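Note that one protein chain of the assembly has been removed; the remaining protein chains are unaltered in position.
Read from first to last, the chains carry the letters A and B; within each, the first residue is number 1.
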Amino acid sequence: MTVKDTDMPRVSSGMPTSLIALRNILVYLMRSPTSAFGVIVLGLLILIAAFAPLIATHDPYAQDLVNTLQPPSAAHFFGTDELGRDIFSRLVWGSRISLTIIFLVSIIVGPLGMIVGTTAGYMGGRLDTVMMRITDIFLSFPSLILSLAFVAALGPSLNNAIIAIALTAWPPIARLARAETMTLRQADYIAAARLQGASSLRIIVKSIAPMCLPSVLIRLTLNMATVILTAAGLGFLGLGAQPPLPEWGAMIATGRRYMIDSWWLVTFPGIAILTVSLAFNLLGDGLRDALDPKQMNRR
Amino acid sequence: MQNANLRMKSAASQVTTILVTLLGLLVLTFVIGRMMPADPVRAMVGEDATRETYEMVYHQLGLDRPIWEQFLRYLGDVVTGDFGTSIRTGQPVMQDILHALPATIELATFAILIGAGLGVPLGVMAAVNKDRWPDHIIRVFSLFGHSMPIFWTGMIALIVFYAHLGWVGGSGRMEQFYIGMVDERTGFLLIDSLLAGEPDVFWSAVNHLILPAALLGYSSSAYITRMTRSFMLDQLGQEYMTTARVKGLSRGQTIWLHAFGNIRVQLVTIVALAYGSLLEGAVLIETVFAWPGFGQYLTNNLITGDMNAVMTCVLIVGVIFIALNLLSDLLYRTFDPRTK
Partner (left out) sequence: MENPVLEVRNLAIRYAGAPREAVRGVSFTLGRERLGIVGESGSGKSTVGRALLKLLPSARITADRMRFEDVDLLKTSEREMLKIRGRRMSMILQDPKFSLNPIQRVGRQVAETYMRHFPANRAEAREKTLAMLEAVQIRDPERVHDLYPHEISGGMGQRIMIAMMLLAEPDLVIADEPTSALDVSVRLQVLGVLNGLVRDRGIGLIMISHDLNLVRNFCDRVLIMFDGRVVETLAAKDMDKAQHPYTRGLLAAQPRIGDRRHMLSVLDRRPEWSEELAG
């Protein structure tokens, strides 16, 4: 009796398992109002940044010295600043800056922290001690102050701010990855892989790193909330994005002088920063619940 | 006998760890200082200096020597307590810092009192009411504290509470009127004003302290609340809590007489760490409130590119952090009977 192709059961609907997992996580996140808020805000941020040219009503750099310090109106949703620029449009374009910062910091900090942490944790010995000393030195600083020092050293600019923030954000990730690695290192399946002749690199990359990924992702998300605040703080102090870039923190700094009579200069950028930071915090908390192995059975 | 040996060994390894960290700190600050784009020689001699003057100062500062020699020179200076002179003020940097530090310490101490005074009870309440509405409200409350850009909130708070409502003082440590009235003996305005017998200045100082301290306290309370809640939840599930109930204690009594005692030590550790991270918030708050403290000093130096001052400031912050970590570790060891 020949076996036909149609007799074989269908293995999958064609979606790779990682996408299915992602979809499940998203569904879980959307169920709770707080983490749903986080997802929605982040989604909005990405959309606004992507379609900034379409959403913004004016050119963010266009000055209109006749219409300075106008309150919010139909023409200017969020009013105009001291140079007559439309605040709404500046805010919209500023979302690109915020997103850039978040994105770049993540892709620097995530891999760097994981590499340092997993290697140190797996190899142990001298390598571990040296790497952890370095991490400790960075950790012995509040991140804002260290970022400040780095930016001052490199020169105030948006790129340098990103580098500076990244330099202070990787140590906690490294520590986390190391802690996870050290627990995983004892596992039997690692011993089995070693017996099979797998090299350390292969073990780290294929067996250990993927297991650390959930906690690292959660910590990264939560850290992004702080990164946003640090970046805004740097901008506020004039050490981040330089004028006329519409960075939210810098907007607050320049708007400060006119704040008493023109509240809109300062209020809207601040709300933007607060909302995004809040969203990351809620998202991170939600992810923590979603990826908690104890909760997995409930889904 | 063996116990003492072990303890000495662990103490020795701790000391080496600290020394290594300090050394690394010095390397870091040195690197940062050398990277700064502002030309320190130019800053010292001015724009119009002749080439000879420039070269002379260049040589004086040791900038023509190889980098490792410069580092050793730096190390030597640090060990002897010579942190250089501030280009901006012309004073020795350490003196400037010691002058600015008390204002920040006063602010930070009040802030931590508010932060812990708010954070710990809220954390306990959240844990005891886990997943019910008080827990949710408290979590949202502390989440805002954690997510707000503190410089922005400071600005808005100033407008609302000072400009519109007049409930608190404005920027600075006291009314303009009182500046100079009180001798600076400890640097802590509250103490100095009392020592000088000027109650008006004292109340003005309190008035000006309250808003920035409350904001800083609120932002640190977020962390404290979350950790307290976590610690408390751990204890609430423990068997000894059931024992206490069986003995006839009410739920409230078990929480405060038994569980709380078990988290006290961890709380102290947390508060010490939170105190350290207040330095961060202080930098931003001091700018908003024109508070003449360490944070403002640091910011001004960064903007003017004062190399000596920046290096020393960063060093000081690192040392304070290391000290706080050490302190909390020590407190933990001393007060937890299980580690005896």
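Points to keep in mind about this one:
Operating definition for what follows: a contact is a pair of C-beta atoms (placed from the backbone, for glycine too) under 8 Å apart; a residue touches a chain by one contact, two chains touch by 3 or more.
These numbers were taken from a predicted model, which means no experiment stands behind them.
By the touch rule given at the top, the unshown chain touches B in the complete complex.
Touch with the chain omitted from the figure is made, among B:I97, B:I138, B:L215 or B:A244, by B:A244. Among B:G62, B:P121, B:P199 or B:G261, only B:G261 touches the chain left out of the display.
The set of chain B residues touching the chain not shown comprises 238-240, 242-250, 258, 261-262, 336-338.
By definition in this document, only the chains that are shown with their structure count from here on.
Annotation: 26 Å between the Cα-based centres of chain A and chain B.
Listing the residues of chain A that touch chain B in their complex gives 133-134, 136-137, 140-146, 148-155, 225, 229, 232-233, 236-239, 249, 252, 256, 259-260, 263, 266-267, 269-270, 273-274, 277-278, 281-282. Of all residues in chain B, those touching chain A in their complex are 17, 20-21, 24-25, 28-29, 31-33, 35-37, 143-144, 146-153, 155-156, 159, 163, 276-277, 279-280, 283-284, 287, 298-299, 302-303, 305, 310, 313-314, 317-318, 321-322, 325.
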